[in-house]
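Note that this complex is displayed minus one protein chain, with the remaining chains in position.
What follows is chain A.
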Amino acid sequence: MHMANYIAKLGQQIKLRQRVVATAITYMRRVYTSKGMTEYEPRLVSPACLYLASKAEESTVQARFLVFCIKKICPDDKFRYEIKDILEMEMKILEAVNYYLVVFHPYRSLTQLLQDAGMSDRELTQFTWGLVNDTYKTDLLLMHPPHLIALACIYITSAYKEKDTIAWFEELQVDMNVVKNISMEILDFYDSLKTNLEEKINMALCKLPLKQ
């Protein structure tokens, strides 16, 4: 989650579209399903994922500019990598994700679904969109198809805002149990935030052996 925030921060600095960031986060999560944190240094993997995602999503960023942005937002030496390192890691990431690069995101189905459910007013869209954004801080995107994540977020919104969408959900040909489970996991995630994680993660990161 911490590294997802880092990618998001970098993406913001470079002014990349949300989809590029989301793709980068997905790559990173996929990488760490097969590699360990000590094997591939997360502080290098994150920008390299963003770099690869920018190419895959047709918004290529210059490696030089990326390195420049890293320096700008993370003056810490532990985050400092050169262009060469990023290019090398890009290759390793390609291998680690086994060259599967197409990623679908809940966002597109979300807009369509919200419209269909008659929930497309500004407030509800905004709330649900926020929920979807937060799911990128969890592992859900590795486990569930994007349209179900979108549905779960709509489900939470409708339960929370007391919108009656039960009939609409019933008409959809989806397994509501899965949707409910995803919803519960998202809620659990918010629960777990009650403990202050940020510090813990920073401490854990410092313990990682440095490969330099």
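The definition used in the following text is that a contact is a pair of C-beta atoms (placed from the backbone, for glycine too) under 8 Å apart; a residue touches a chain by one contact, two chains touch by 3 or more; residues count from 1.
Definition applied: contacts and distances are computed from a predicted model.
Think of the chain that is not pictured: of "Translation initiation factor eIF2B subunit beta", "Cyclin-dependent kinase E-1", "ER membrane protein complex subunit 1" or "MMS19 nucleotide excision repair protein", UniProt labels it "Cyclin-dependent kinase E-1".
Annotation for chain A: contacts to the undisplayed chain at residues 8, 11-12, 15-21, 26, 29-30, 33, 51-52, 55-60, 62-64, 83, 86-88, 90-92, 94-95, 98-104, 107-109, 111, 122-123, 125-127, 129-131, 133-134, 137, 139, 141-147, 155-156, 159-160, 166, 177-178, 180-181, 183-184, 187, 190-191, 193-194, 196-198.
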